[in-house]
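Heads up, one of the protein chains got dropped from this complex, but the rest are sitting where they should.
This part shows subunit A:
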Amino acid sequence: MSTETTTTSTEISAPSRFLNEITATSVIVKLYSGEEYHGILESIDGYMNVTMEDTKEYVHGKLIKTYNDVFIRGNNVLYISNV
């Protein structure tokens, strides 16, 4: 059949809505490799590419480095959490 029903019940998907909610707020981005980046979410796209400001890099809960601006390539992102 040609018509495919969308799997979500709302027009704008929950992931997109969540991303709109959290842009320009404090977030935690966790990578598959275990690093966490805590900072202000500047922007994000459909690949989960992320840019952040005032970013702190944590490994096993320990602060390793700080950055002013970072770009994280989306393929590395495990999750994005609000704070």
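Everything below uses one rule, namely that a contact is a pair of C-beta atoms (placed from the backbone, for glycine too) under 8 Å apart; a residue touches a chain by one contact, two chains touch by 3 or more; residues count from 1.
The rule is simple: contacts and distances are computed from a predicted model.
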item: Choices "Flap endonuclease 1", "DNA replication complex GINS protein PSF3", "LSM complex subunit LSM5" or "Glycosylphosphatidylinositol anchor attachment 1 protein" - which one is the UniProt name of the chain not shown; value: "LSM complex subunit LSM5"
item: Listed residues A:19, A:52 or A:70, member touching the removed chain; value: A:19
item: Where the unshown chain meets subunit A, residue by residue; value: 1, 6-10, 13-19, 28, 32, 48, 75, 77-83
